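The following block contains the structure, expressed as structure tokens.
With one protein chain held back, the other chains of the complex are shown just where they sit.
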Amino acid sequence: MKRKHRLTICLLILLVIIPVFISGCWDSIELNKLSIISGLGWDIDADTGQLTLTFQSIIPSEIKSAAGSSGDVGQKRGDPLHTIQLDSSTGSSAYDALNRYSQQSSRRTFYQHTQLYVFGHSAAEKGIYPLLDSIARNPVNRPNVLMAVAEKKASDTLSVEAGMENIQAIGMAAQIKLSAEYSKFPVVTYLEFAQRLLSETTAPLAPMVGIIEQTGPEGDRVQKTRISATAVFKGDKMIGQLNEDESRGLLWAINKIKKGFLVIPGANLEIVSAKSKIVPELQDDKIMITIAIDEESNLLEYDGHQEISSDLLQDLEKGQAREIESQVMAAVEKSRALNADVFGFGEAVHRKYKKEWRDLKARWDEIYPYIEIVVKVKTQVNEIGEINRSLN
Amino acid sequence: MPGFLFKKLHFKKILNHEQKKSAGQYSSSVSLSQNLEENLRVLREALGSSSDVIIRDMKISSDSNIDAAVVYIDGLVDRALLNHDILRPLMFNLQLIKDNLSHNHKSLIDYIKSSVLTVGQITVVQDIDRVIARVLTGHTAILAEGATRALLIDAKGWETRRIEEPKNELSIRGSKESFTETLRTNTALLRRKIRDPRLTFESLQIGERSKTDVSIAYVQGITPDNLIEEIKQRLQRIDTDIILDVSYLEQFIEDSPSSLFPTVGSSERPDVVAARILEGRAAILVDGSPMALTVPFLFIEGFQNPDDYYARPFFAALVRWVRLLGYLLSIYLPGIFVSLKTFHPELFPTQLLVSVAAAREGLPLPVVLEALLMLLLFEILREAGLRMPRSLGQAVSIVGALVIGQAAVSAGLVGAPMVIVIATTAIASFLVILFAEPGALYRFIMTLAGGLLGLFGIVLVSIEMLSHLASLRSLGVAYLSPVTPLNIRGLRDTFIRAPLWAMDSRPASLDSPNTRRQSSGQMPRPPKTSSQQGDTQ
Partner (left out) sequence: MLLENGKISSLQLSLLIIGFIFGASVIIAPGQQAGHDAWIAIALGLMEGLIIAGIFTVLTQHFKGKTLVEINSLVYGKILGNFISILFIWYLFHLGALVLNNYSRFLKLELYPATPKALTLILIMLVCALTVRRGIEVLARCSLILVTITILMAIFDTLLVAPHMDLQNLLPILDVPIGKLLWTSHATAIFPFGDAVAFLMVLAFVNKPEKSRSAVFKGILIAGLVLIGVAVRNAAVLGQMVAIYTYPTYITAQVIDIGDVLTRVEVLVAINLITMGFFKISVVYYGTVLGLAQVFNLRSYRPIILPIGILMVILALTNVSNTTEMFDFANQGYPIYTIPFQIAIPLITLLVAKLRKLPQTRGEQA
């Protein structure tokens, strides 16, 4: 009796499980039926307003032959472009373009390994909100994909040769990360971009990628990508850019300096550590913001016009403080000119004065250019390197 | 026709008689008669006309007037012993005695026992059935005319395997002896480890035809009494023809026969069994089986190894973790790999995905099938390697390595990453031999679940597996203890192995009435006096 009962239950369970086997696995995909996207680019044609989506996808079989049998490594390595494939499709909106892409692809697109979103210059100026929403709503989007704005067209940027990396987008992402490592330009993930976008007053940022041409080993022209500036957005529209110095100034202020070099007249210093703090002060409806920067560096290069002494070190410290301050002020000036709160001063005020913020928030665009900004820099030179005296 | 019927009836009668005999106890059976002829006739009838049954008639006593017989089974007795210490004294020494024994039949048997035979173990019995049973186990019986009692002499001696090194449970530093097929040798091995007078071997015979000797070993006062009672009950319930091996018993007494995991432990090492007995367990030894069962059996025992206790504690802990990790790998690795490849390629780091995808290009089979095929191939190879005559073993490994490894990959049938995964799994599966069987089954289940439902399927199967393990009991002890239900003191011998001097109590989950194993605070310290001397000098 009891055994019979158990048998019935087993049969019922089987009845439930068998459909899984028969109807197969809805979400299962074989890797060789996927086209792994490494980079995505958006371009908007300024005249027609048509959107062009550029897909950079990985061709695994090419990478296999590059990494595999040792015989033909050399030949294959010479052709890094073979490891990726570029496709593009045009439509009136992001999803329209995506839809059309399925007409020209043999494999399902797989976005979870996308390294980089590149927005063409015109697309960025037109506003990327519709493009972002199409990413964010979709769970295949990951929060730490890097954002970049192309100096001209995204599709051209994605088609530049890969250089040392076997996949171009991975290389470009590494390039952006390295530039942030050396405190040149900010590295901006999708998440950070969206956070700034959401705060209403803070201006989103993205590094800008340009293309340079160099002469290759065989006299041919070789294209390379180069991080050239920081794009500044107001809302979802790009309104301007910060150049190299201004970008460094921005990084000083928002506490994003990691390491890097600081060139002052007569010497070159290596930044060891840097910290900064934005302290807002609200007095009678007047906002004053203090940017306090605390920096330590090592002496890397010195032209030797003076003996190394503690006086000299003090001079160097003063010199680099001046340099830092001027960089920050350059960024401040530019942001005032653009009327874009790239530093997140608004959020800083919000954190400290949440009651007053409710009024200030609405008028922020009017207030921002007139905020009084004080930069306080404290620097210290720690080490002088392997020699304690100049060679001459 | 009537003759046929009669025959049939008669046959039935015999059958009934035999059945009764086998089912009933020996106490209710026939006593020996005074007449030797009669006794021998009964014996011949019972033992049949087997050629190995030897009934040696003789005349004993000084005037050779008493008929006697020695009954034994050739091959089960030690011939030298029989000739020198039984037959010779009976036939030769007895004749030297001047007393006339013929008038004193009653004491003849006693006299032989006390003054003639020079062997150790002799019993006096009165039942003829008892004689038959004992002769079958290798005793030698002496019957004499006019005596209603018979002598049973333990002169067992047959070809046995010597005590050899353990074949399956290897140890680097531990003792190098393992159990043999002889029950007495095995009990002796245990007795030599535990010289406690309370070490008890309770014997019973199981198996209607085989009459296998089974012995329950425990130490009184350390093994809980209710455990012994439960084991005895379960053993006595068994009603079967033959017990060929200790694993027959295992299948009759285990708590959850439908589980994939064993709930009865077994070991071929006397040191392991002795240690387990002193933790509060009981061991079951079976004649003819070089393994001993130990109960209760806990899940964690599968990950313990004698070397853990012989090695230094830190290394032992590391090895425990390696085993645990290896076992989990052997179950999960193919399943997780398959599910990552088919459901969650986003979880690979990008560069890894690229190389995995590169290896995947152009392969004909879906990943699940590929994995299942490789797993099956591995199982085939393993089984073949195990059962194949040793001389052919090499052929298997060569063909296996070629087929599974090189050729399959270069022919583009399976991907190289899959081969790596399956090979890792295969090696990891040998880390915990005791659970290799459930491991292999769960490996297949996980691979299927991973291939059909991805990680979700694997997690569900894992929860079900855990819940199943948590529901298991081994003779009333929760299988997963001391981890869950948690017993913090018990954890000293699970994920770590505490130093021996720190393990001062027996595992609490075993509920031993004598919990203290040793006095605490035995941590070795430098002698105080000598250090003071060192200071002064």
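Miscellaneous remarks
Should a chain be cited, it is by its letter among A and B, assigned in written order, with residues numbered from 1 in that chain.
Operating definition for what follows: a residue touches a chain if its C-beta (ideal position, glycine included) is under 8 Å from a C-beta of that chain, and two chains touch if they have at least 3 such contacts.
All values derive from a computational prediction rather than experimental measurement.
Shown chains touched by the hidden chain across the complete assembly: A, B.
Listed residues A:Q195, A:Q223 or A:N339: the one in touch with the omitted chain is A:Q195. Listed residues A:K126, A:K153 or A:H350: the one in touch with the omitted chain is A:H350. In the complete assembly, the contact with the undisplayed chain comes from B:P485, out of B:G362, B:P485 or B:P513.
Of the listed positions B:A80, B:I242, B:L466 or B:L500, the one in contact with the omitted chain in the full complex is B:L466. Remark: the omitted chain is touched by one listed residue; of B:R191, B:K211 or B:H344 this is B:H344. Along chain B, the points of touch with the absent chain fall at residues 343-344, 346-351, 453-457, 459-460, 463-464, 466-468, 470-471, 478, 480, 483-486. Residues of chain A in contact with the chain left out of this view: 9, 12-13, 16, 19-20, 25-27, 139, 142-144, 191, 194-195, 198-199, 350-352, 354.
Here is the rule we go by: only the chains that are shown with their structure count from here on.
Chain A and chain B have Cα centroids lying 66 Å from one another. Residues of chain A touching chain B in their complex: 20-21, 25, 27-32, 34, 36, 38, 58, 60-61, 63-64, 67, 110, 112-113, 115, 140, 142, 166-167, 170.
Chain contact summary for the complex, chain B toward chain A: residues 341-343, 345-346, 350-351, 353-363, 366-367, 451-454.
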